[in-house]
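Pasting a structure below so you can have a look.
Taken from a larger complex, these chains appear in their original positions, while the remainder are omitted.
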Amino acid sequence: MQTHQAKRVEIMIEAPMERRLTEALVEAGVTGFTVLPVRGGSGRSGQWSRAGQISPAGGMVAVVCLIKPERLDAMLEAAFAVVERHIGVVSITDAEVLRAERF
Amino acid sequence: MLGLLAALARSDLSIPEAVAKGMSIYLLFAIGFKGGAGVAAHGVDATLVASLVAGVVLSFALPIIAFAYVRAVTRLSVVDAAAVAGHYGSISIVTFVAATSVLADRGISSEGYMVAVAAAMEAPAILSALWLISRRGDGAKMDSDLWREILFNGSIVLLVGSFAIGVITGEDGLADIAPFIVSPFQGVLCLFLLDMGLIAGRGLKNSLGTLGAGSVLFGATMPLIGAALGLGTGLLLGLSAGGVALLMALAASASYIAVPAAMRVALPEANPSVYLTLSLWITFPFNLTIGIPIYIAVATAVVGG
């Protein structure tokens, strides 16, 4: 099957920052992404879990974005401007995608 | 009760996030609606506007006192201290709901518009906290988006919205949906407090370690300072005993929902475990167990039942 090179960027970020991140992505011309819920996690600022939470402050989300390799840098810069002062992690993986016209 | 909570905390019992959020929406809706229906029934009191203004002023002023106090008794950084101060200027709506329910239990009536006062006291403290930092040249980012998020945050909108609906539909509307609003209220509040207890209890062990004795002292005495200010303000406004008790509870309580979310956006450098531990794990249980009875006793003694 015909596939095309792409990058898969995964950003774990605090839930209150979600809208800011996605707005920054859209501004940088990245209009395709998917947001996954996160149940809990652990990092330098300790361990946490979603169970019983009512505050949106406590949670995180994972934003997954498939993007053409040549647009990666612009996207990372937009994302980094948002996550810079905040906790969370950004990872990039090589990927292939079907239907390149969608990216 | 606390021993029970401790046992609970060691268990895997937990209420799903969606259900907890559903319960909090129910509680806000019910309390807002009842407050609005109360205002509709008793007419708009002349002190309504004065109370709203006083609430806003209190919310602006409290963080400045809290900031000076917390800096005096702890070694928290300016950023952390300002974040903490913001929490104590704002309010905990669950503490307010619990106080309302204790008042209702004892047959003490209060002004229905205290719900609107509660809503008015949520946001100004955040501004004070950010001003405390910007004064020191440290740039806290405060964009218009954040303003909108704070002013239109879910709980404020729900409170104000259901208050407005209550005012419009009045006692008739209340009678209509009473089986939904009034009857299950105690039970839902009970389950919700259980959930809060579970969450608080679960984190307590780890969290207390990170706090010094000074912080604990602050968390347990700042509510009394806030309550004293609330008492004075309430007397100036000429509120009923119930209204004074509620204003004391509002001033004494610390936010652990709206303000933490705002702080994560505007002040990411502030350590959440400091402000959350203080507001959720010290001040909240303090108010629930010791504070509210004191505030009610003082208010009825001073105003006269």
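In order of appearance the chains are A and B, and numbering begins at 1 in each one.
The criterion applied here is as follows: a residue touches a chain if its C-beta (ideal position, glycine included) is under 8 Å from a C-beta of that chain, and two chains touch if they have at least 3 such contacts.
Since the model is a prediction, treat every value here as computed from it, not as a measurement.
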item: Subunit formula of the full entry, expressed with the displayed chain labels; value: A x3, B x3
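Keep in mind that, in the parts below, only the chains that are shown with their structure count from here on.
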item: Distance from chain B to chain A - Cα centre to Cα centre, in angstrom; value: 33
item: Complex contacts: residues of chain A adjacent to chain B; value: 14, 16-17, 19-20, 45-46, 50-58, 85-87
item: Contacting residues of chain B [partner chain A, same complex]; value: 14-17, 20-21, 24, 141, 145, 195, 198-199, 206, 256-257, 260-265, 268-269, 271-273
